[in-house]
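Single-structure report; data block below.
With one protein chain removed, the remaining protein chains of the complex are shown where they sit.
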Amino acid sequence: MSSPDVIVIGGGLHGCSAALHLSLRGVKVLVLEKDHIGRHASGVNAGGVRQLGRHVAEVPLTVASMALWHGIRDLVDDDCGFESHGQVKVAETEAELAICQARADQLRALGFTHEEVVDQAELRRLVPAIAEHCVGALVSRRDGAAIPYRTTFAFKRKAESLGARFVEGVTVTKIARDGKNWAVETSDGARHAAPILVNCAGAWADRIAAQLGEPVPLEAIAPMLMITARVPPFIKPVVGATGRTLSFKQFPNGTVLIGGGLLGRAYRDENRTDLDFAQIRTNARTVWDLFPVMRSATIVRAWAGIEARMPDDIPVIGPSGTEEGVYHAFGFSAHGFQLGPIVGRITADLITQGQTDLPIEPFRIQRFRRDAVAA
Amino acid sequence: MFQRLPNASGERVSFTIDGRAAEALSGDSVAAALIANGVQTCRATPVSGAPRAPYCMMGVCFDCLVTIDDVGNQQGCLVRVRPGMRVETQNGKREIER
């Protein structure tokens, strides 16, 4: 095959999205994936497509990504199971409702109107099954949820149909400069070369960055999820809580997904996670409190995906601080799924135009220089 | 269709199936008791509504899910029938709130 213009390391949603957006612009892309597409966080996350409650730095990106989500079929020829019934962050006390109001005011001051505070009556209308003590909520009505593996796989297939090449089951073992190219060696003994490298290696991205001389303080985490047997449809929006950790949603097939970021243990060298039932118990208690109808529901499975978290809980996006022709997109800190469509576009912008119209300054990798030295 | 061997011995247990009086032997699981009483299907699948009946009798297949004393989705083959027990067959997705 002719040599690629860009090598993307990592076949998660961000790698596949970068491959897709680059392919749409006629760039030849090779994606190297150590396991299979969507094997880790991209394939097994909660599937929340959420603008609600994001870090202020992420808000312009999340709003732009939402526009792509609402036209996701046009982008990848598959609806990705995306449904938009809003996301709701419940306030259990007046004090929590005040926090919601402050947040809505803060965003409004910045010019964003997608988050609004609703009273108890409107909360009840949106989420009839919510426990009676809840007093209101912060709501983002265009938010929703999609099916993670199907989404990641759809991005991959569309990219592939446009000429991107995916090699699965190969680990990048060495990266080195070779004239104008990057030479990338993989565990199957192959050597690949391209002038541009994109690091979308998720929970393993720090190892790639370290090889490029810019170590980052990345933590591999394992957010846990559990799912119930099918129950009759009783809730449309995705529900979170203001004062505790929760993500709660019902799929169209009736199963209910419960998560929110309580952590198991990640063993990234073994591709393995262990669940922590003390944490799962806490999660179950929260659901017990907020959704009395769920008390007799049956949990059929629990799991955790391996994911990268940065110390400031926002991702690394943008060019390398040390090397020409290298771009990063990793460290999404357990909330990267919704950003997938836009960050791939941003990376393609940076590679093909040298710039992007979205503010990515807060995500530059250089912000960790001092930390890394201190570490 | 199953029938009890004529010399099968054991204590009789009275219980109900969908509100109707029924009898079983004390060693019967709920699934066996349903079969002994000629119940042909114990649930309809939530996916297509297809009828199902116990398939494995050893806790593997989950086709014998029934509601026992108001608690739904019980594996009928893993629960012993008890006097006065109320067994209800399940149709479609179980109501999570009554």
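We just call them A and B in the order they show up, numbering each chain from 1.
In this text, a contact is a pair of C-beta atoms (placed from the backbone, for glycine too) under 8 Å apart; a residue touches a chain by one contact, two chains touch by 3 or more.
As a working rule, contacts and distances are computed from a predicted model.
Per UniProt, the protein behind the absent chain is "NADPH-dependent 2,4-dienoyl-CoA reductase/sulfur reductase-like enzyme"; the candidates were "TRAP transporter large permease protein", "NADPH-dependent 2,4-dienoyl-CoA reductase/sulfur reductase-like enzyme", "Putative monovalent cation/H+ antiporter subunit G" or "1,2-phenylacetyl-CoA epoxidase subunit A". In the complete assembly, the contact with the undisplayed chain comes from A:Val300, out of A:Ala67, A:Ala95 or A:Val300. Contacts to the hidden chain, counted on chain A, fall at residues 36, 38-39, 43-44, 148-150, 153, 156-157, 160, 168, 226-229, 253, 265, 272, 274-278, 280-281, 284-285, 287-288, 294-303. Mapped onto chain B, contacts with the missing chain fall at residues 1-5, 7-10, 25, 27-29, 32-33, 35-36, 40-41, 45, 47-48, 50-63, 65, 71, 73, 77-78, 80.
Keep this in mind: only the chains that are shown with their structure count from here on.
For chain A in complex with chain B, the residues that touch the partner chain are 229-232, 234, 253-254, 292-294, 296-298. Per the touch definition, chain B reaches chain A in the complex via residues 46-47, 71-73, 93-97.
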